[in-house]
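Below is the structure I would like to discuss, written out as structure tokens.
Just one protein chain is left out here, and the rest sit where they should.
Chain nomenclature is as follows: A and B, assigned in order of appearance, with residue numbering initiated at 1 for each chain independently.
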Amino acid sequence: MITLEHYIVLSTILFAIGMYGVVVRKNLLMLFFSTEIMLNAVNIALAAISNHYGDLTGQMFAFFIIAIAASEVAIGLGLLIIWYKRHGSIDLETLQSMKG
Amino acid sequence: MDYILSLLVFFPAVAGLFGFLIQRDAMRSYAITIAIIELIFSLALWANFDASNPFMQFTEHASIVPAFGINYLLGVDGISLFLIVLTTFMSLVGIISINPNTKDLKELLIALLFLEMTMVGVFVALDAILFYVFWELSLVPMLYIIGVWGAENRIYAAIKFFLYTFAGSLIMLVGMLVMAYFYFQATGVWTFSLLDWHMLQLPFDYQLWLFVAFFLGFAIKVPMFPFHTWLPYAHGQAPTVGSVILAAILLKMGTYGFVRYSLPLFPDASVYFLTPIAILSIIMIIYTAMVAFAQKDIKQLVAYSSISHMGVVVIGTFALNPEGITGSIFLMISHGIVSGALFLLVGVIYERRHTKKIAEFGGLASVMPRFALIFGIMMMASMGLPLTIGFVGEFLSLLGIYKVSELFAILSGTAVVVGVVYMLYAYKNAFFGEVTNEKNRGLKDLNGREYTTLIPLTLLVVFLGIYPKPILEPVDNSVKAMVSLMHQKALTEEAREVIPEIKSEEVK
Partner (left out) sequence: MSEETLLYIALFSPIVSSLFAALFGTVPKRVFVGVVTSGLIGLSFLSSLALFIHLQSGSGVVHVQMFDWIMAGDFSVPFGFLVDEVTVTMMLVVSLVSTAVHIYSIGYMEHDKGFNRFFSYLSAFVFSMMFLVMSDNFLGLFIGWEGVGLCSWLLIGFWYHKHSAGWAANEAFIMNRIADLGMLLGIFLIYWTYGSVQYDVVFSAVSEADGEILTWIAIFLFIGAMGKSAQFPLHTWLADAMEGPTPVSALIHAATMVTAGVYLVIRANELFALTPEVGLFIASLGAFVAMFAATMALVNRDIKRIIAYSTLSQLGYMFVAAGLGAYWIALFHLVTHAFFKALLFLGAGNVMHAMNDELNIMKMGGMRKVMGWTAILMLLASLALAGIYPFAGFFSKDKILEVAFDGHYYILWATLWITAGLTAFYSFRVVMLVFFGKERYKDFGFHPHEAHDYMIWAMVPLAVLAVIAGFFEHQFVAFVSNVLPVYEFSEHTHHMVGQLILVTSAIAITGIAIAVFSNMFREGVFSSAFRNTILFKLFDNQYYIPKIYEEVITKPYMELSKVFWEKVDMKIVDASVDGIANILRSTGENTRGMQSGNLSYMLRWMAGGMMLILLFAIVYTYSDVLLNILQGVAK
């Protein structure tokens, strides 16, 4: 029997993987993937909890997030391509113009 | 005469703004003219001042932020009157004393005129916020004067001066806000008016906290031991005119704050903190006098001597009886004149030799006899010799503290001994003996510009030493009114004992 806890654990694991990616990856594309994974981890959690309580609000949120993530990826990738054309790299280290 | 206080405050600033339009060559005479007019205004204020009225006169009132009771509220009484006259007078003297060959003379003079506005503003403001604004504004021109026209290490000194005093006054600002909040709680009305605050009887423990907050702001300005170390740097690096204004007036703002805020607002706390403050003052008197004795730089010596004398002012203020407080206010004025003059005198030799090291001099009495004479008179005034201006205030301050405690009087009375030691020592090394340094042999005695600044000061030192009554009388009336207010407000038995009751017929 798959209970809520399984979903939550799955979501946590995915979130942790995404987070790990955000922290260690230097490639901007990989960062996008990682954030995507984190968003989907949240989506899973939302959908599962929504189902558990029989409240559709959570699933609504999940849809919203999917929509926003899609548009975000579209804009983000667009910016990324322009950046690549300008600088020839999408490595994070080169993406630094501010110095404290 | 209705708007004379506003005129006094804003005239130099507006004139300073116009100064930007004046040609460089004409700037010196322009600034001197402005300072003379300002002095005449302040003398007119004195002439129209009713000496027998101990309360606020020439008050002006306009709302700024009615919702929080922040007002444009000005007024003078006997306590502030002479500090205003001193400010305008010493500003004039300072402006005249500047060497016309100074670089960026125009900007320096404009800074001084702005400074004059803020200083007069501090002494006439009766609204705490207004007071605070002028108080903080006074730092800005001084920061520039030290930082631009100072000696080698000027940036460090200027920043130290600014940050140190600024930190202190921020705590004072918090105190002011809390005070206004307490007033609001007690009466349901927001006000920052000092006159309203004076009427409020605060609970004892509130008084303690607020006293400490105000104390920090004032003590750093005075500067009291151990918050004094910014002063020697500031004086050591500032140009002559900066030192003159700093010693003569800016330091007085701190002690004026004690008299205007700490005492009447928190009479019980003043009595409660009397002993620690007296001990700090005594340390200030003896310790800084000894430090002054060890100085090799004559300007630093005068700077430390300033601190030592301010110790007497503080201890006189906290004698909490009319003798002591009147004495300390008189001492503020006399110290303003004398220390200003001493810095001018140091400036005289600095201008000639470009050094302030005592060891570089020696035998100056034979090369510059008139300079030695005026220096000698000022030195005697600084040591508090009778019939000079320095004696009256010092005597009354010590007389006042004797009533509080014999021990404090004996210890702070050592001021008359330790003050003599470093002064005579320096005088002997700089003026007595043979001329050992060849560079000193051809030094010229005072020139016309120096005479114009020093002779009026010398005359004042002697005249007010012999006849201090024109100043003492109005000061004393206002002080008596204040002490009687403090006595009425006092909550604790102890405070009522220390603060004497003034017979009602004496408060006219």
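Annotations for the structure displayed:
Definition applied: a contact is a pair of C-beta atoms (placed from the backbone, for glycine too) under 8 Å apart; a residue touches a chain by one contact, two chains touch by 3 or more.
Note that the coordinates shown come from a computational prediction; the quantities given were computed from them, not determined experimentally.
For the chain left out of this panel, the touching residue among B:L8, B:M27, B:V241 or B:M380 is B:M380.
If you put the hidden chain back, the residue from B:T191, B:Q237 or B:Q295 that touches it is B:Q295. Summary of contacts with the chain left out: across B:M199, B:A359, B:I410 or B:L459, the touching residue is B:I410. Residues 163-164, 225-226, 228-230, 287, 290-291, 293-295, 321-323, 326-327, 330, 363, 365-366, 369-370, 373, 380, 385-387, 391-392, 395-396, 398-400, 402-403, 406, 409-410, 413-414, 416-417, 420-421, 424-425, 428, 431-434, 466-469, 472-473, 475-476, 479-480 of chain B touch the missing chain (whole complex, contact as defined above).
Taking the whole complex into account, chain A touches the unshown chain at residues 19, 22-23, 25-26, 31, 92-93, 95-100.
The working rule: only the chains that are shown with their structure count from here on.
Note: centroid distance chain A to chain B, computed from Cα atoms, is 66 Å.
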